[in-house]
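Only one protein chain is missing from this complex, and each of the others stays in its spot.
Every chain is named by a letter (A and B) in the order it is written, and numbering of its residues begins at 1.
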Amino acid sequence: MGVGNLPMNVELKHIHKHFGKVHANNDIVLNVPSGTIQGILGENGAGKSTLMKVLSGFIQADSGEILLDGHPVTIHSPADAIQHGIGMLHQDPLDFPPMRALDNFLLGHSGGLFPDRKAVARDFKRLAAQFDFSLDPDSYVDSLTVGERQQLEILRLLWLGARVLILDEPTTGISAIQKAKLFETLRKLTAQGMTVIFVSHKLEDVEVLCHTVAVLRAGKLVGEVKAPFQTKKLVELMFGKEISLGARQAAGPGRSVLELRGVAIEDIRLRMSDINLSVRGGEVIGLAGMEGSGQGPFIRACAGLMRTVGGRVLVNDRDLTGKSYHAFKRNGVSFLPASRLEEGLVPGLTLTEHFVLSEETKGLFIDREGGRKLAEDRISSFNIRGTPLSTVESLSGGNQQRALLALLQDPLSLILLEHPTRGLDIESTIYIWNKLKERCKQGAAIIFISSDLEEILQYSDRVLVFFSGKVSSPLDASKTTVEQLGNLIGGKGWESLKTEKAHG
Amino acid sequence: MVRSNRWVNLGFQLAALVLALLFTTLILLAAGAPPFDAYANILRGAFGSMINFTDVLAAWVPLLLTTAGLLITFAAGLWNIGVEGQIMLGAIFTTWVLRELQDTSMPPALIITLGILAGMIGGALWAMLAGALKTFGGVNEIFGGLGLNFVATALTLWLIFGPWKRPGVASMSGTVPFDDKLALPAFTGLRLSPWALGIAMIAIVIVYLLLQGTYFGLRLKAVGKNPKAAFLLGIPTWQYMMFSFVLCGLFAGAAGAMQVVAVYHRLIPSISSGYGYLGLMVAMLINYQALWAAPIAFFYAALNIGSIQLPIVLHLDSSLSGVLQGMLVLFVLLVEGARQRLMKKA
Partner (left out) sequence: MDTQTLITGLAGVLFAAAPIVFAVLGETFSERAGVINLSMNGSILLSAMGGFAVAYSTENIFLGFLAGVLIGAFVALIVAFASITLKQSQVAVGFVLTLVCRDLSYFLGNPFMGLPGPRLPSLPIPLLSKIPVIGPLLFNADLMTYFSYLLIFLAWAWIYRTRPGLMLQGIGERPAAAFVRGANVNLMRYVYTVLGGGFIGLAGATYSLSVKAGWNGTISGLDGIGWIALSITIFGGWNPLRAAFGAYLFALLQWLGLVLQPSLPGIPSQVLQVAPFPLMILTLLFVNIGNAEWVERTLAAMPESTRRVLARLLRALRASPPAALGVPFESE
């Protein structure tokens, strides 16, 4: 079982899919022979996910055909897809965190009323050994890293007889070591005849791994390229033009807005201690690291949203150690969370109501006329596609992020952001960063988390790297490369850092 | 477009009303009772005479006060089921102050005023308890509130059968009635007090303005719809939740006070008359819009009063009104769900 699965060719013929007015997939034709790794490259919103959802049975195409080994098939559901031998690994692995790895592995496998756990555990261990995965079937999934959860899902799909493996942005949130392991596994699988479809918007991943790359843009397949790849060609296909992200600007020295002195932070999983950092107005600090490496608690501690267990936190030279977020906010600190609709905005309330809430209030009764003017003003200056009476949930992701920025109070000394441009298209990303840079010019400092290393190096002055509870000393972004950063995130090269710190 | 939508919505609401009546009729038929006689009896019981009509208004007062309070907790996203106990505590506090002061030389008007204020405080304190259990203990307000309701019932019974028992033998008929001078002045020959009526109407107007027009109301709604975002926007979330409990408790306590000074003139075991649960239903039926509280609460009060005669005239249990009231809310919820489903498909 598993690796003995028969090879399979996948053909997509003239796939069309509409969502309302959006033509998400427009006449996609693709042929993936068995034994190859097919890359699907494209910006967010290019139609990659839609295409993969069609292939994995989540949604049905409006028209077009799917052929497996030359036979047309209709795939009704994800469970149906796996019956046909198509398994999908989702970006956020679709597993059950509070349950054991073995139960996760077993769930969805058909058979008698009482599963034979011993036999299943044997299969599990045999498969894991085959790929050199060190997974304990008795461990709970919420104690595993994203990389390990991916491994678990791959094993499960192979065990269920997958012959085609679709991976959706699998390199987001896993370490460099785990990435290398994943690529090795995928190469091994294709060598044995498996078909792999690798969906990504990361050029470097696609370039090193794939045999062929299909590029999608605005719902259309705009080109197919075979290895070896030319980066320039791929970028052109992806964006349709050359993109300039604007030159980096060095920050002028401002006054100290945030100072951490020997700070210790602790959550259920990790403990960080003796963090020292001084941030000046106008400065941008990027926080790099795998998800769950400590940057989340760190940024929340800088906002007063998480209590520090040692050391001092000073904002504008005022000691705010142990104070609440609202005390930080009164001192000019603002925090913008990653999940916009869950934590940042209030679904059900209009843009006007949001702007009214964000302002200082005068008197008891709402000044409706003033609120409307304020909203119109902000909507035009932040270029939000919506009206004063639009509810926030009716806005697109990019417009929600603009609304969040428009809600920031005036003046500000420190803006803390989690994944400020996650899920946004390139145009919104540039717009958001221009707005943020304006804030910097006005003297605010910015600290942000991002999983996109290029974004971190592009916009930061200094970078802090997090690796399982360790925090690096600040690195000069202009002297750091994506490669170095990638290694550090994966836990490599920390020795040289420590000496650097000793000297500095 | 907007207008036609409004008509469609009205159509759906009418459908809910018809379905609720239909099902209640079926239940009456199943019980072997003549449905039309029952409905006619309820109508007569509510509007058959001036006395009946003013009784409806007298019941409308505490129900409207309770509903007004609940609109505040609902705005904050809280299911304040403990409102029933908050009414009881209001009544207990009012009774306590009246008992303490009835033999003093204080003017009755002052004693009544102090009694009502004490009732409001009693309700607010009991609501604070539910709020504290939620905020500091993580106990869901539904379960905390329910538990406190039963405790409030026990407290009421204990007072009636213990420290405040009638001379001689304690009984379910309650404590010794207060002197007439300690009652809110009523219309002559009727059980309705214009003062009570006024207080209830002022209450609902206050709540309407609070929720529709003030910064406080807007912040409360933000807390109710998304506490995390509200907190990041700078709103002190748990304080607002706590405060909404207290405000609701004030109104519920006032309702309890009215039961003592305007209706029963003593503490009885079922002093809350179930107005807390009824108020929750009214709030759900009006989809938490303060504008509709007065008419719908009036309708529910009419059903309550109208059904009192059922056991005597038709040998039917008066819980029929509760069945009809509940069926209405149930079908409004179901029909609203069906409407949303149809709209989505269209």
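Criterion: a residue touches a chain if its C-beta (ideal position, glycine included) is under 8 Å from a C-beta of that chain, and two chains touch if they have at least 3 such contacts.
If you're wondering where the values come from, they're calculated on a predicted model, not measured in any experiment.
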| item | value |
| --- | --- |
| Sole contact to the chain not displayed, among B:L43, B:L125, B:I206 or B:A338 | B:A338 |
| Contacting the left-out chain in the complete assembly, out of A:S63, A:S77, A:S143 or A:S381 | A:S77 |
| Touching residues (missing chain, whole complex) on chain B | 27, 30-31, 79, 81, 133, 135-140, 142-144, 146-148, 150-151, 153-154, 157-158, 161-162, 238, 277, 280-281, 284, 315-317, 319-320, 322-323, 325-327, 329-330, 333-334, 336-338, 340-341 |
| Sites on chain A contacted by the missing partner chain, in the whole complex | 53, 58-59, 77-79, 82, 88, 94-99, 103, 106-115, 266, 307, 309 |
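Please note the rule applied: only the chains that are shown with their structure count from here on.
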| item | value |
| --- | --- |
| Between chain A and chain B, centroid-to-centroid distance (C-alpha), Å | 49 |
| Partner chain A, residues of chain B touching it in the complex | 213-216, 218-219, 221-222, 225-226, 228-236 |
| Touch list for chain A against partner chain B, complex | 325-326, 329, 335-337, 342-349, 353-354, 356-358, 361, 363-366, 407 |
